[in-house]
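And then subunit A:
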Amino acid sequence: MTTVLGLYNYWIVVVLMMIGLYIVIANGNLVKKIIGLNIFQTSVFIFYISLGKVDGGTAPILVEGVELYSNPLTHVLILTAIVVSLATTALGLAIVVRIKEAYGSIEEEEIQIKDNKEC
Partner candidate 1 sequence: MLTHLPALQVLIPLMAAPLCLFLRRPHLVWMFTLIVSGLAFLISVALLQQVMVSGPIIYEMGGWSGPWGIEYRIDRLSAFLSLIITAMSTVVLIAAQTSIDKEIPKNRQIYFYILFLFALTGLLGIVSTGDVFNVFVFLEISSLSTYALIALGKDRRALWAAYQYLIMGTIGATFILISIGLMYQMTGTLNMADLAVLLPEVAQTRTIFAAFAFFVVGVCLKLALFPLHLWLPNAYAYAPSIVTAFLAATATKVAVYLLIRFTYSIFGISFSFTTLPLQTLFVVLGLVGVFVASTAAVYQKNVKHVFAYSSVAQVGYMIVGFSIGTTAGLMATLLHLFNHALMKGALFLALGAVMYRIGSVQLSSFNGLGRQMPFTMAAIVAGGLSLIGVPLTVGFVSKWYLVMASIENGWWPVAVLILLGSLFAIVYVWRIIEAAYFKDPVAGKEPAKEAPLAFLIPIWLLVGANIYFGIDTRLSIQVAQAAAHSLLGISP
Partner candidate 2 sequence: MMDMVIGIGSALCLLLGSFLCLSGGIGIIRFPDFYTRMHAAGVSDTLAASMILIGLMLQNPEMIVMMKLVMILLMTLFISPTASHAIAKAAMNSGLQPLLVQAETKTGDKSSHL
């Protein structure tokens, strides 16, 4: 029982990650794929943050009289990772815009059909 309670949080994160991953793999729409990627990454962030959480601790900004802080290192890592994910999103969407202009569609299958015609 204690394991279930202790790991419940992680399990939800896993479910979220998988939903994100599912969108990325199974969806044919390019924008939605990127949104899925975003969800996937955000879930990973949640995972990181939850592994740095300490029961009874508070945010890692020093104040007098508080001894227990949550883990600042994971926060730092995730700050960096969020920026990376923003960068990826921006670039991915830029490519999508160009694809739309070049192919007139943002559906995976239509693009593949058009490509095959050219070959």
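On the choice of candidates, all candidates are chains of the complex that A comes from, given by their letters.
Quick note on the criterion: a residue touches a chain if its C-beta (ideal position, glycine included) is under 8 Å from a C-beta of that chain, and two chains touch if they have at least 3 such contacts; residues count from 1.
Note that the structure is predicted; figures quoted are calculated from it, not measured.
Chain contacts in this complex place subunit A in touch with candidate 1, from the set 1 or 2.
Partner candidate 1 is touched in their complex by these residues of subunit A: 17, 21, 24, 30, 33, 37, 40-41, 44, 47-48, 51, 73-74, 77, 80-81, 84, 87-88, 91-92, 95-96, 98-99, 102-103, 111, 115, 118-119.
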